[in-house]
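This report concerns only the one structure given below.
What follows is an incomplete set of chains from the complex, kept in their original frame.
A and B are the chain letters, set down in written order, and residue numbers restart from 1 in every chain.
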Amino acid sequence: MTTPLRGVIPPVVTPLTAAGDIDVASFERSINRMIDAGVDGLFTLGSSGEVAFSTDARRREIIETVLRIVAGRVPVLVGCIDTETNRVIEHAKAAKELGADAIVITAPFYALGGTAEVERHFRLVHAAVPDLPLFAYDIPVCVHTKLPGDMLVRLGLDGVLAGVKDSSNDDVAFRFLVDDNNKAGHPLTLLTGQEVVVDGAYMAGADGSVPGLANVEATGYVRMWQAYERGDWSAVRAEQDKLAALMRIVTSTSGVAGFGAGVGAFKTAMALLGVFSTNQMPEPVLPLKGANVEAVAAVLTECGLELARTPEEVSASTEA
Amino acid sequence: MTTPLRGVIPPVVTPLTAAGDIDVASFERSINRMIDAGVDGLFTLGSSGEVAFSTDARRREIIETVLRIVAGRVPVLVGCIDTETNRVIEHAKAAKELGADAIVITAPFYALGGTAEVERHFRLVHAAVPDLPLFAYDIPVCVHTKLPGDMLVRLGLDGVLAGVKDSSNDDVAFRFLVDDNNKAGHPLTLLTGQEVVVDGAYMAGADGSVPGLANVEATGYVRMWQAYERGDWSAVRAEQDKLAALMRIVTSTSGVAGFGAGVGAFKTAMALLGVFSTNQMPEPVLPLKGANVEAVAAVLTECGLELARTPEEVSASTEA
């Protein structure tokens, strides 16, 4: 990764077989489909890539599979998510050994401390894999710490951080971060994790986006990025409106919450579109079934996407 | 108010004398300045208008003063903020009697219940003042309830709500609300309470904005709105960038938090600009002093605004 990363870098959703194994054929279809759509990179083992659900062996398998499929066509960022420093360093070293182009880590979680410890955490991980570009993953909904903008810019200036993936849903803080980063000479690549207000993040000056929904529909995000690059804001807005409508798959279901609702809807959509063989979820989460699959299918159809399989087929793709 | 409200409707900051009384001369300067800048309405007794700090008599005095100064030049929305239904209805009736064009109320607070009670609250207040347009004020940071989009649209369709002032800082929910409102035939006027990501809210399709910072600099928000109306997104973005830089007045201080930092910075800026005579705050909040006033002044100067008074003069405008 010689030049700074820019553009659309989807977090890669991990396809499973009904038995819960990695579904390599589906993985190939999905990754090739995103690269063909023109994405600028891929982020594997993010929150939606089920990093928290995957054992170390499974994480290694996912990294190897993704890198083999991508085969250098785009850079691959690898999530090294774990509770505290030494555990994260182990993942970082494994990612480096396997060939990651960059890694992405969160603030420590489970046992919280103060801001000084969060900063020390990033510095220690960077020191352990100094030649691997390091992205901070700002995701308070999962780790219950919001990364302060001044710390991020300082870590950028010190060469610790290469960039930030902002999934904080705090667009005010993001705009101030973009501004501070520009004032500091743009040491950080700033990527938004938003999906339905990416246009606003581009208005704020984001360097790119990491939208989970791009697994379902990458071409729209690529077109939005290209419109942004050429300053065509009406096109940016029109693309975002269409993608916001599609994002309703994650609010269309009932009786499910959190990861099961969000990634559950992504996997279900991709199974309906024929990209994934099943909508299987990692334990202890159950796949969507019945009326929830139909609800996802209805949103896809409303948005003009053609279903390759019926809701019944997708519901039957995993056990009860 | 015969036509739907649109555009820039600043929440009016309330000027106080050093003794803590309403400062009518400053109020006139400030309101006339905003109307001259071309705002489309004014919202008095919002959170930044110190509604929570004002006794009933003070609220009445503020409403009367604002309505007298405005003299029908723009519509005036009045905040009727209180803990539960019957207290809110008293404020609503007073606002109606005094001549408010519309009122703005939050979900109940202090004693929380469920969603059904929140909806009933809006219906009961509307029933008490049925001919006064009612806006829902979605401000979870103050009332600890997020108003659900489906409830808001339902209340719009039923003629209970005329609109929503969204201060939830949840831009994803806001975009979905805009979309649902459009699908329902646009029963609600949707105003964003954002200040530094108003461009994003316009991208989402907001009908207007209610930025507290417009007390300090209304012309920029008016120009941003006009640019939005004519589809000139580059101009929207440029105006927002300048206003975001100015908004740093609220993060420039230290040792203060919440209302004292936010509205404290607004009042200090307006005293530095010569619009307000003092930067006095309502009890138990103390006005900014010394280095904090200097910090606000530095931001104003950096943004190209000319100071009418020195930081020392503003610090001396209230007692220690």
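Definition applied: a residue touches a chain if its C-beta (ideal position, glycine included) is under 8 Å from a C-beta of that chain, and two chains touch if they have at least 3 such contacts.
These figures come from a predicted structure and were not determined experimentally.
Enquirer: Of the identical chains, 2 are shown. What's the total across the complete complex as given in this file?
Expert: Copies in the complete complex: 4.
Quick note on the criterion: only the chains that are shown with their structure count from here on.
Enquirer: What rotation angle superposes the Cα atoms of subunit A onto subunit B, in degrees to the nearest 5?
Expert: 180
Enquirer: Where the CA atoms of subunit A average out and where those of subunit B average out, how many Å apart are those spots?
Expert: Taking the mean C-alpha position of each chain, the two centres sit 36 Å apart.
Enquirer: Considering only the defined contacts, which subunit A positions touch subunit B in the complex?
Expert: Result: residues 169-172, 175-176, 179, 194-197, 199-201, 203-204, 231, 233-234, 236-237, 240-241, 244-245, 248, 251 of subunit A touch subunit B.
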